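With one protein chain removed, the remaining protein chains of the complex are shown where they sit.
Letters A, B and C mark the chains in the order given here, with residues in each chain numbered from 1 onward.
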Amino acid sequence: MANILGEKLKIVSFGESHGKCVGVLIDGFPTGFKIDLEAMQKEMKRRQPGQSSLVTSRKEEDKVEIFSGIFNGLTTGSPICLLIFNKDVDSSKYELIKNLPRPGHADLTAYFKYKGFNDYRGGGRFSGRITAGFVAAGALAKQLLKEKLKIEIYAYTVQIGKIKAKEVSLAEIKKNPEKNLVKCADLKAAQKMEKLILKVKKQNDSLGGIIECLILNPPVGLGEPVFNSLESDLAKAIFSIPACKGIEFGVGFKVAEMKGSLNNDQFYLSQGKIMTRTNNAGGILGGISNGMPIVFKVAFKPTASIGQPQKTVNLKTKKPEILKIEGRHDPCLVPRAVPVVEAMTALVIADLSLQAGSN
Amino acid sequence: MANILGEKLKIVSFGESHGKCVGVLIDGFPTGFKIDLEAMQKEMKRRQPGQSSLVTSRKEEDKVEIFSGIFNGLTTGSPICLLIFNKDVDSSKYELIKNLPRPGHADLTAYFKYKGFNDYRGGGRFSGRITAGFVAAGALAKQLLKEKLKIEIYAYTVQIGKIKAKEVSLAEIKKNPEKNLVKCADLKAAQKMEKLILKVKKQNDSLGGIIECLILNPPVGLGEPVFNSLESDLAKAIFSIPACKGIEFGVGFKVAEMKGSLNNDQFYLSQGKIMTRTNNAGGILGGISNGMPIVFKVAFKPTASIGQPQKTVNLKTKKPEILKIEGRHDPCLVPRAVPVVEAMTALVIADLSLQAGSN
Amino acid sequence: MANILGEKLKIVSFGESHGKCVGVLIDGFPTGFKIDLEAMQKEMKRRQPGQSSLVTSRKEEDKVEIFSGIFNGLTTGSPICLLIFNKDVDSSKYELIKNLPRPGHADLTAYFKYKGFNDYRGGGRFSGRITAGFVAAGALAKQLLKEKLKIEIYAYTVQIGKIKAKEVSLAEIKKNPEKNLVKCADLKAAQKMEKLILKVKKQNDSLGGIIECLILNPPVGLGEPVFNSLESDLAKAIFSIPACKGIEFGVGFKVAEMKGSLNNDQFYLSQGKIMTRTNNAGGILGGISNGMPIVFKVAFKPTASIGQPQKTVNLKTKKPEILKIEGRHDPCLVPRAVPVVEAMTALVIADLSLQAGSN
Partner (left out) sequence: MANILGEKLKIVSFGESHGKCVGVLIDGFPTGFKIDLEAMQKEMKRRQPGQSSLVTSRKEEDKVEIFSGIFNGLTTGSPICLLIFNKDVDSSKYELIKNLPRPGHADLTAYFKYKGFNDYRGGGRFSGRITAGFVAAGALAKQLLKEKLKIEIYAYTVQIGKIKAKEVSLAEIKKNPEKNLVKCADLKAAQKMEKLILKVKKQNDSLGGIIECLILNPPVGLGEPVFNSLESDLAKAIFSIPACKGIEFGVGFKVAEMKGSLNNDQFYLSQGKIMTRTNNAGGILGGISNGMPIVFKVAFKPTASIGQPQKTVNLKTKKPEILKIEGRHDPCLVPRAVPVVEAMTALVIADLSLQAGSN
């Protein structure tokens, strides 16, 4: 396993879904920064389970407890240890299926890689629950970016199933996602998405979707090519979110169909700053931010845990079996992934900012 | 800059497009491995410029010279230094435009990040030419994977402009791409792609496309979650290839529209091995290879250098100017990116194999 | 700050002397290893404060609590989080002297480096208390080395003040140190050392000393030159122990006075294994273990906290002041450093073993 991410600002992820806690350690956070604990807890609430009928019914308060690195409300320069205790753990369902790898889950690969010694309860280390730690760490990074560099990060759902959000104004992007359960900036699409999720939930099935992330006011110069380019580092961090299967920057895969004359963002001068009218590049040239908003999209697969019978193979008997997963699951994990995308993005941008010496 | 990639098998990239050379250092390559120099040079030939009317007319022999780490034809365990000298360098065009950042290029971001001290000639460090080093290093990784683990890697063009290749058989994937100039496994589509490129070239324009990469016979267990997952490490490496704007694994962005019941790859037993009939996950579960072929797609933008007039801003005078790029460029870089995708993939897979102790 | 050590087996140190806890995270520990918790707690007891009149009177149970990574008593491959809560904290003394840097301490440098935001209570992050986490992590490494590779590690005091231990037999090295309060293998010297410490304690003064460390049964091949040589990695880890000021391998600084003909350890064959009769090199040639016992010595300075009046400068008033340190301190930290040296050594050797693939 490799549970450390970052160069100058590093996070270390630990903990399991049904263990004592999930947690995160942050090393390299600048000293003397006033932490807003309430804002951090608010971020936690955005990915918290048990909030509505759209998400898992597991009840977790997800209160972040600080174990080190903060003194009198300010960062000390020492590693910050944040813990979120697991409280509403029900492992009973997992004993029954511990030899039956769930399709679409890490059960099978974890079993072989860790020789059967991995904590299988609730997916253990491979549960989406570990992202609670990501969000806690990301909350600090977001505060740092906003206060020190005026950088803001917004993620929001742009597609669930076949329902796609329309493009909306920046003002709507900033305020709408928190107004609906699916965290979509297009409120009409949001309503449809909610309905669709409830419908599919009744079918014991699940849905995937796409999240867009927007980084406002980035300085020119973030990204350390050739191997720690802005795209490379963001992609690496985002693919650490369970269920992520694709990432694209700017117009993304559409570049395949665009000619250079159309795709190139031409330059113009605006108040002494070189800008582009289009932003097909998603704010990144040569792996380095060009000062335009950074934009990317992330694809999440439908929740692997579904109530329908599925084919699997018993790891002990080596016989085929039919598995029907019980337990509590999100019919669509996209809404809860929105703050996680923001968190990982904030951590990468903060790290690259510190590397670039712009902080 | 950050020019080191990998954990156990590391590569260090160096050199510039119009400098003395481009090169690569490989640290951590297993000892006592017999290098096939001819096979390495063959890989170089696959990305070599000047091969046809579809690519840049710059003539480079791209002969790899070994400067360290190999003794009597075998690896010694010491770092392997590979150099490719630049021979056909024509920097004259670049003096004229050194203050005119080319749209779609790294000129602007490199200028600001490196305070104007970067070597701008031919894009310098941001030129696609640095991938010659990637291919040289990747050639060794491919040899290692094939000989020690029977892992094979095939990349091939699946889309250029709006022309999409059909799905073809594995046999065709293995033999067809080397038979046509665009490295496509669907020979009919290949013909259309070639024509399209020539047409667009005449328009002084350029084309993007999509490359698919297939890793055959991977063992179960590659990938080090949560942060060095198979997707994370592949994405990081692939985004180091200039012009890459998106990556997706398995069905990729299509997961958004799939229900869990359809997307989950159900398990069955085949000759004592647990397999899946579908491979929507692209051979990866929980960031770890599940033994099925690993599949991913990569989007490349159209070559930024085009002969058409484009708007830019003079970095010295801060005045708008019209830029018309001369010099030699690929109208579509996708065909030459194919061996580069294979190379970066091979390096990541070799690194993760060594980390997993399976080598 | 940089709180992560190791390549394949990594530890992350966190926590402060007077905060909630000190702790350690271990990433990369092999899976399926049965942890002996009692043995771990026994190691903790060896460095525990409050054991005798020779050490600080601070009473800490130093019970290690496992927060992640262990399931059913076995390691899972996930990061192992170990916490030791601080219980007997008395910060009252530190408020009075928070602007008066203690000579010989990190107070001054931490104040400037962390701009006054560091947790100064009890030395905060610079307290010897953080080594409780080292010992906890090291205990697991020691168990792993002993069980899997038959490697054993013994550290013991060889000098305190001017009292030097005589060379004793291996049998005595294995059993004697735990029989006396100063952890010396020469029992006669031990008595003198104990007396000396008590005497110096009464003078409100402190003593330094030297610890020797012996690694028995190392395989040939540990160490990754040129930069992660066995000496480099051991030195780096050992200098992370507060108060360490020197390290030497084999005959160490005495090499200066030896001729090559005397210093070279000549080879002979013993039961099919190439060995040396002398071991001036301390078991290391070219930065790699040669199969002979690895031996090194570490110098620790006298405890900086002494009850005598000392000159300092007030950080706020910028005026000279006389400081008289109260609080509870070890008159000689050497005995409690013995298990810490063993722990750091075990962590390095385990890491290099895993890197060498010999585990």
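Throughout what follows, a residue touches a chain if its C-beta (ideal position, glycine included) is under 8 Å from a C-beta of that chain, and two chains touch if they have at least 3 such contacts.
As the structure is a computational prediction, the values presented were derived from the model and not from experiment.
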Out of B:M40, B:C81 or B:V182, the sole contact with the unshown chain comes from B:C81
Answer key for C:G50, C:G116, C:G208 or C:P293 versus the chain not shown reads C:G208
Interface residues of subunit C toward the undisplayed chain are 1-5, 7, 13, 101, 103-106, 108-110, 112-113, 125-126, 130, 159-162, 200, 203, 205-210, 220-221, 223-229, 231-233, 235-237, 239-240, 242, 244-253, 255-261, 263-269, 272, 274, 276, 280-282, 285-290, 297, 299-306, 308, 310-313, 318-320, 356
Subunit B residues touching the chain left out here are 1-4, 10, 12-16, 19-23, 25, 27-28, 31-32, 66-69, 71, 74-81, 83, 113-119, 124-125
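The working rule: only the chains that are shown with their structure count from here on.
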Joint neighbours (subunit B and subunit C) are A
Given over half shared residue numbers means same and under half means different, the subunit A/subunit C interface is same
Per-chain Cα centroid nearest the overall protein Cα centroid belongs to chain A
So the chain most remote from subunit B by C-alpha centre is C
Cα centroid separation, subunit B vs subunit C, in Å, comes to 47
Separation of the C-alpha centres, subunit A versus subunit C, in whole Å, is 39
Subunit B residues touching 2+ other chains are none
